[in-house]
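For reference, the structure I am asking about is given below.
With one protein chain held back, the other chains of the complex are shown just where they sit.
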Amino acid sequence: MNAPVQPSMLIKGATGDWEVVIGLEIHAQVTSKSKLFSGASTEFGGDPNAHVSLVDAAMPGMLPVINEECVAQAVRTGLGLKAQINLRSVFDRKNYFYPDLPQGYQISQYKSPIVGEGTVVVDLPDQDSFTVGIERLHLEQDAGKLLHDQHPTMTFVDLNRSGVALMEIVSKPDMRSADQARAYVTKLRTILRYLGTCDGDMEKGSLRADVNVSVRRPGAPFGTRCEIKNVNSIRFMGQAIDYEARRQIGILEDGGVIEQETRQFDAVKGETRAMRSKEEAHDYRYFPDPDLLPLELTQAYVDALKAHLPELPDEKKARFIRDFALKSEDAGVLVSERESADFYEAVLGQLADKARDGKLAANWVINELFGRLNKEGGAIATSPVSATQLAAIVDLIGDGTISGKIAKDLFEIVWTEGGDPRAVVETRGMKQVTDLGAIEKVVDDIIAANPDKAEQAKAKPAMVGWFIGQVMKSSGGKANPQTVNDLLKTKLGL
Amino acid sequence: MSVDAATVRRIAHLARIAVKDEEVPHLQGELNAILAFVEQLSEVDVGGVEPMTSVTPMVMKKRHDVVNDGEIADVVVANAPATEDHYFLVPKVVE
Partner (left out) sequence: MTDLTSLSLAEARQGLKAKAFTALELTDAHIFAVEKARALNAFVLETAEEARMMAQAADLRIARGEGGPLAGIPLGIKDLFATKGVRTTACSRILENFVPPYESTVTARLWHDGAVMLGKLNNDEFAMGSSNETSAFGPVVNPWRREGSDAKLVPGGSSGGSAAAVAAHLCLGATGTDTGGSIRQPAAFTGIVGMKPTYGRCSRWGIVAFASSLDQAGPFARTVRDTAILLRSMAGHDAKDTTSVDRPVPDYEAAVGQSIKGMKIGIPKEYRIDGMPAEIERLWRQGGEWLKAAGAELVEVSLPHTKYALPAYYIVAPAEASSNLARYDGVRYGARVPGRDIIEMYENTRARGFGPEVRRRIMIGTYVLSAGYYDAYYLRAQKVRTLIKRDFEECFARGVNAILTPATPSAAFGIGEKGGADPIEMYLNDIFTVTVNMAGLPGLAVPAGKDGQGLPLGLQLIGRPFDEEGLFSLGEVIEQAAGRFTPAQWW
């Protein structure tokens, strides 16, 4: 499937090259109003135990009732990952004791998940795109939150998160560098946000990664892996992988063996360390939850969800390239965030001739707008130049009303002062001069004033650039550059 | 199959039930009596038989995604042995 690992991805050890193998389990919070099995709110924050029903608190005799939207969201996500949707899946109980787990078990899907194998295509700058296999996606309950710093001898338990729906998305061990892992998570997050099935907000814990890392000699069988739990930023994930790979290589090169264990990333020290004590081997005693029937879906239900799926980044990118001849890289930038793509589409939607100016619009969105936003640290949602305004600017360039140079001035005015670009062009006299007579007069004047330069130009045609500059300068940039060029060539006899 | 004393202790720990040393032999005997009793299931030919998942065949109903529960923190913690500010309190957990 994937080409042999590129030499640049290998890690140099003291005894030779090593290859790092990475697989990810992503816990993505399902976007829904209420919890997976109760009617309590999923809203972030809230007073302690406010978003908690008697079901979430596991009172005696309480029973789970599944939220149809969470099921639909999981199916949508599966479709977005080009994955197998299982028409029959089963909820199991994963049994263990922990104070953030009120039932004494997590309702999850073990043997029969709702989504099976799929794929994610990931792009990396200056590299070929690569594919990460999806092993499965299953629905499960989130746990509550423990606060350890409120009291000298007690831990505080808040069950607001308890029972919120999560999608656990398990990748195959298809990544070979921290860069690839980061790019995969970024891409997965983009897909989830396009689908609207997870907001991808890592700060609020909506997306958490368990990172499985092992190392091996290139081409050798997989090594023993360690799982780094609950990494909550893409940057930390990269650091954790690099540290962990180095650690494992160090052990192996010293003649040691890797012990399979669960580790934790310490962002302050930038290192991973073994987590729970090893004395307790986990034995989760999975079995089908007898409070829930098997989850059965019809193909018609899946098809209906599929029919209403939004266009996903890969398809959108292909369409931008096909319809507007965008460069692959530019199309990639536009689709990388749903907001960017939406903005570009909004601009397209308002262009007078999008077949003609679609590519121009892409350049303006990427270079002028995003460039400016980046520089000033602004977000698309609060951009001072709206899609409508930008479309008007592109229209004015496209139909020859203003030159590209003037357009930059216009953009600056609209950015700082706002207003309808067409009106600004009108009131400030920014229109490009296309009147042949007016331009001809300027051209004649300049040639007359610079006879020596005109002579030189005949021998050295590149000198025409100097004349163009002079003409543009004296016309205040409003002369149509093409017309000026044509006139100069005739008058100078080039 | 039968369990030894170590298994009795392991199971008790897994089930989070404290077992005193002197209780182990007795528990071991009881568990082994039950295991011996259920052992007769091994004589049943279950080849090709689906395990039962729901005794009454029907489609699982689903709830609509509406918030119609919660916001009852007082009630949620009312029976708890130890609380503060609507939090449940447990002995310090070391992670």
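Labels A and B are assigned to the chains in the order they are written; within every chain, residues are numbered from 1.
In the analysis below, contacts are C-beta pairs under 8 Å (C-beta built on N, C-alpha and C of every residue); 3 or more make two chains touch, one makes a residue touch a chain.
Since this is a predicted model, take the numbers as computed values, not measurements.
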Option touching the unshown chain, where A:R285, A:R322 or A:R428 are the choices: A:R285
Residue of A:Q29, A:Q103, A:S206 or A:S383 in touch with the missing chain, whole complex considered: A:Q103
Chain not shown, touching residues in chain A: 54, 57-66, 93, 95, 97, 99, 102-105, 155, 157, 283, 285-287, 290-293
Contact set of chain B toward the excluded chain (per top definition): 1, 3, 7-8, 11-19, 27, 30-31, 33-35, 37-42, 44, 46, 49-56, 58, 60-61, 63, 72, 75-82, 88, 90-94
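The rule we apply is simple: only the chains that are shown with their structure count from here on.
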Parts of chain B lying in touch with chain A, wherever the complex brings them together: 14, 16, 53-54, 58-73, 75-77, 82, 84-93, 95
For the chain A and chain B complex, residues of the former touching the latter: 32-34, 38-41, 47-57, 65-71, 90, 97-99, 146-148, 150-151, 153-159, 275-276, 283, 285, 288, 292-296
